[in-house]
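Only one protein chain is missing; all other protein chains are in place.
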Amino acid sequence: MSNYQELKQTCYEANMELQALSLVIYTFGNVSAVDRARGTFAIKPSGVPYEQLAPEDMVILDFDNNVVEGKLRPSSDTRTHAWLYKNWEEIGGIAHTHATYSVAWAQAQRDIPILGTTHADHLTVDIPCAPPMDEALIAGNYEHNTGRQITDCFASRELDYREVPMVLLGNHGPFTWGGSAAKAVYHSKVLEEVARMAQLTLQINPNAPRLSDALIRKHYERKHGKNAYYGQ
Amino acid sequence: MSNYQELKQTCYEANMELQALSLVIYTFGNVSAVDRARGTFAIKPSGVPYEQLAPEDMVILDFDNNVVEGKLRPSSDTRTHAWLYKNWEEIGGIAHTHATYSVAWAQAQRDIPILGTTHADHLTVDIPCAPPMDEALIAGNYEHNTGRQITDCFASRELDYREVPMVLLGNHGPFTWGGSAAKAVYHSKVLEEVARMAQLTLQINPNAPRLSDALIRKHYERKHGKNAYYGQ
Amino acid sequence: MSNYQELKQTCYEANMELQALSLVIYTFGNVSAVDRARGTFAIKPSGVPYEQLAPEDMVILDFDNNVVEGKLRPSSDTRTHAWLYKNWEEIGGIAHTHATYSVAWAQAQRDIPILGTTHADHLTVDIPCAPPMDEALIAGNYEHNTGRQITDCFASRELDYREVPMVLLGNHGPFTWGGSAAKAVYHSKVLEEVARMAQLTLQINPNAPRLSDALIRKHYERKHGKNAYYGQ
Partner (left out) sequence: MSNYQELKQTCYEANMELQALSLVIYTFGNVSAVDRARGTFAIKPSGVPYEQLAPEDMVILDFDNNVVEGKLRPSSDTRTHAWLYKNWEEIGGIAHTHATYSVAWAQAQRDIPILGTTHADHLTVDIPCAPPMDEALIAGNYEHNTGRQITDCFASRELDYREVPMVLLGNHGPFTWGGSAAKAVYHSKVLEEVARMAQLTLQINPNAPRLSDALIRKHYERKHGKNAYYGQ
């Protein structure tokens, strides 16, 4: 019996949630879940339809992309996950989707401006869109470099991954993360909804202003601040 | 056994209806139901997913925000509800959502123009968008001031809350009300549909004119006037 | 036992189909079915939610709006149906909805241009949008005049209701008809789909040209012409 049964189960459930939330079709997307104590993570196998997935199909790897357990080939995006786990030590799970509105902003190569409190309930800045990868990065270790493109974007913009749990990768789509795989999936859904709201807002009023700093702070702090009073 | 069992049940069912109507995801939104005789209202607890809600989780408060019954923390928007109940004495229920199209108009900071009979079947004026709150209001008693922002908007525009059962709060989203919690939820759904119709209309014809006064009056009166002949 | 049981059943099923096809919410919309031999029609009662409808709730009227059978008040739009049955003798059923995209075009007061073969499979001209009703018509016998507005539009444009089974009424929404109530509902769904396709098309290419006459004729004739070869 596997030593990773619980991790696989967690990872499996988070992946299945992607489909239940209509964030993916066919084999699109993937979620991983990390076990920090053992320095390993579980991830969806590559190209398997969600209907056919079972918990035991999840693949276990270390942060250097060595398969620790599993018979199937891991997601083709595995190296991106590994890089993020290695560099951002407080992440518990990562999700990647091709959800429609999130992808549209990524293809448009635009940050999603912070236009309302739905956005500010989750983060205090525009949702960053990292630039598309250049030819050298693509020709190299592509999925590994995808991870670097994300961490480089956060470094150059001085963003903290613990406060900004999502990014758009230009030309590609969204990556989100959080304290757990379930939370990463939650952020994928919130991002998709915020992306849709922002697009509709700008169609009604192309000059819709960003939120005031005061309102951003208020909404973020009441959920995430020291004196947060949202939730139980 | 609680003295508020029926009120809690009413409130619970109205909250669950928000989800059934696809007006909320996760823990977004909240509905309250009032007991005028006792000067109390029931409201959804803060941050609890709809799937996990039970009637006995509803929190009972008076109009000064004192918890009368309930083990959970009430919705973070409770003070907004309390203010509205206190000031608008004929309201039986209040709903707040982050429904996509309603939020888009709120973020665009635009009133929804009255463009068709679907709108006029429910109210005779553009759906008001109250201005975003200024720094002083945000820094103060925020949720209480949210309620004031709504009643101030109605006062300055000389609107009657009994005839206009909905408002958009700039940067935030919709609040709706009615004679009962169920009716408040009904108005949230109608608002979302009218918001969507208006946006699509203006995409087809940016100069689409408002309804004539005669047509507005006709449609409103046949449902709500003295000689109404709609319904049984 | 009613002499109109079959007619009521037909009418009931067509009304329920409106909801199954997501063309209505709450009590919006209505369908009627005619019995030409007896000069009567069945229609949905006014303001009753679809979930609560039963076949025996359908109201039977003659073409002069006299109730022949039924305990409930008929749809507030009944006089529009009666006028159309009286004037257009080959109609077997009529449907009215507030479906979103159809309403958007009606509110935009624009004919839906014939942009593709999906449209031409059903009719050979732009879908007409009758002008909003003027003050005198509204102040008079409103629902009766709604019917006149539709037949006047067809007369002035020299359209044949047997070939053009749908109209948009400016500021209001769609009315559709056909050889049966089921066919009227079918046309409501097709109209909604064509309305959506046309709007999306014009967003991609505001100058998208109308179909050539040759292509319009070909698609319409292969389904509806003397030598039609579509279907069994």
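Quick notes
Residue numbering begins at 1 within each chain, and the chains themselves are lettered A, B and C in the order written.
As a working rule, a residue touches a chain if its C-beta (ideal position, glycine included) is under 8 Å from a C-beta of that chain, and two chains touch if they have at least 3 such contacts.
These numbers were taken from a predicted model, which means no experiment stands behind them.
Partners of the chain left out, restricted to shown chains and counted across the full complex, are A, C.
Across A:Ala20, A:Ile138, A:Ala155 or A:Ala228, the single residue that touches the chain missing here is A:Ile138.
Take chain C: the residues that touch the chain left off the picture are 115-118, 186, 189-190, 193, 196-198, 200-205, 208-209, 211-212, 214-215, 218, 222, 229-232.
Mapped onto chain A, the footprint of the missing chain covers residues 25-28, 45-48, 72-73, 76, 98, 100-101, 103-110, 132-133, 135, 138-139, 142, 171-173, 199, 202-203.
In this section, only the chains that are shown with their structure count from here on.
Farthest from chain C in terms of Cα centroid separation is A. Between the two copies, chain A and chain C, the C-alpha superposition involves a rotation of 180 degrees in steps of 5.
Here the chain at the heart of the structure, going by C-alpha means, is B. Mean C-alpha position of chain A lies 33 Å from that of chain B. Under the contact definition stated at the top, not a single residue of chain C touches 2 or more other chains.
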